[in-house]
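All protein chains but one are shown at their positions in the complex.
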Amino acid sequence: MDIGQTLYWIGLAGCAVFAISGALAAAEKQHDIMSFILLGVVTGIGGGTVRDLILDRPVFWLVDPLYLEVCIAAAGLTFFAARKIKFKHKALVWMDAAGMALFSIMAAQISQQWHASWMVAMVMAMITASFGGIIRDVLLDQMPVVLEPEIYVSASLLGALGYLLTCSFQGVEDGSANYLALAIGFSIAFSVRGAAIIWDLRLPKFPPPAAE
Amino acid sequence: MDIGQTLYWIGLAGCAVFAISGALAAAEKQHDIMSFILLGVVTGIGGGTVRDLILDRPVFWLVDPLYLEVCIAAAGLTFFAARKIKFKHKALVWMDAAGMALFSIMAAQISQQWHASWMVAMVMAMITASFGGIIRDVLLDQMPVVLEPEIYVSASLLGALGYLLTCSFQGVEDGSANYLALAIGFSIAFSVRGAAIIWDLRLPKFPPPAAE
Partner (left out) sequence: MDIGQTLYWIGLAGCAVFAISGALAAAEKQHDIMSFILLGVVTGIGGGTVRDLILDRPVFWLVDPLYLEVCIAAAGLTFFAARKIKFKHKALVWMDAAGMALFSIMAAQISQQWHASWMVAMVMAMITASFGGIIRDVLLDQMPVVLEPEIYVSASLLGALGYLLTCSFQGVEDGSANYLALAIGFSIAFSVRGAAIIWDLRLPKFPPPAAE
């Protein structure tokens, strides 16, 4: 399996994972199947759509509708399968963590292809990783999970930074597929977020303790 | 009146109808006239703007500001006239249904012109028809009407499907104006939504009954 193909499957998996998180959020509020699909699609493709609009790239799911099909299928399956999954909220949080990590490194890589600076690449990672979930939470009229005091955006930024640093050490910063950098970036983002979930780690709230 | 012109008037009517629904929502919350205009404009042009951004077309109301003028006029008139309309909520729901049906078939037709697949055309119909109302409801901090268990997105998808099927039967799928297909698509979307409003039809909620 060549490199482009691997990235392609990673992207599909990320969309599916976010679509499931959107559908599980619909399940918590006992919506109908169309609501599952709408929330699944919007959550799955929302972050990447905003990324592509800002970078002025063709929107990825217009170029390849398989992303849409995956989101619709994932949301539909969740409608019929979610009843049997215990700890729905827990599943949602972990799905979301995996999707966040995947989208962060992909956005950083795509930004490299656009010759963006590191800071732009990290902000694009933050936007891509968080906007699907933000749209989901805004539609369901709940406080976006990215604004909760748990570590979320930081994990995304650190994952993107890990990816960029690895690329830099290897001297390949043109956005070509880099397994090691992608693996390192994903691991950092996912494990930072995972640690925050398990041990309930939080950044200090405002007002900062340093100001005492 | 040639075909292009007819579609043009349909589009204007759809914007006006959505702008009125935005203004009626502002009336329910007793906002001022600027709020009427802002909500009217955003609801009227929001769905089509998102559609054009995603398809990378020139945004329709930049090309032809008459759409804006119609939205502003419709919202302004509503401010002065809405007092006399009884059953404001009912009027809002029916206006919304007509706008949804119009926008669904127009989005399907425009997607055909972009050589999009059927699934993309249906998703674009769903997005165009629902995003104006979603933005309206999000701004007013209420649960988006499209996520309520009433049939809304389904009506939009069925209308787009009816349009696409009719075009397919006639062998004309390049997005050229097709009265019959547009009429059939509109009728399906509007009557499905109308039936749902009148008889309070709903899709089964999660968890699905099949899972018993």
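By letter and in written order, the chains are A and B; residue numbering begins at 1 in each of them.
Please note the rule applied: contacts are C-beta pairs under 8 Å (C-beta built on N, C-alpha and C of every residue); 3 or more make two chains touch, one makes a residue touch a chain.
The structure presented is a predicted model; accordingly, all values stated were derived computationally and were not measured.
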Worksheet, complete the sentence: Missing-chain contact among A:P144, A:G175 or A:G194 belongs to A:P144
Item to complete: Consider the whole complex, including the chain that is not shown, and state which of B:I20, B:L38, B:L55 or B:V153 touches that chain.
Response: B:L38
Item to complete: Based on the whole complex, identify which of A:F60, A:Y152 or A:F190 touches the chain you can't see.
Response: A:Y152
Discussion item. If I consider the whole complex, including the chain that's not displayed, which of A:I10, A:L77, A:V93 or A:V120 touches that chain?
Written reply: A:V120
Worksheet item: Residue-wise, where is chain B in contact with the chain that is not depicted?
Response: 26-27, 30-39, 41, 49, 53, 58-59, 61-62, 65, 68-69, 72, 79-80, 82-84, 138-141
Practice prompt. Name, in rising order, the residues on chain A that touch the hidden chain in the full complex.
Written response: 53-56, 114, 116-117, 119-120, 123, 126, 130, 134, 138, 141-144, 146-147, 149, 151-154, 157, 202-208, 210-211
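Simple rule for what comes next: only the chains that are shown with their structure count from here on.
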Worksheet item: Between chain A and chain B, two copies of one chain sequence, what rotation angle (nearest 5 degrees) aligns their Cα atoms?
Response: 120
Worksheet entry | Whole-Å gap separating chain A and chain B, where each centre is the average of the chain's CA atoms | 30
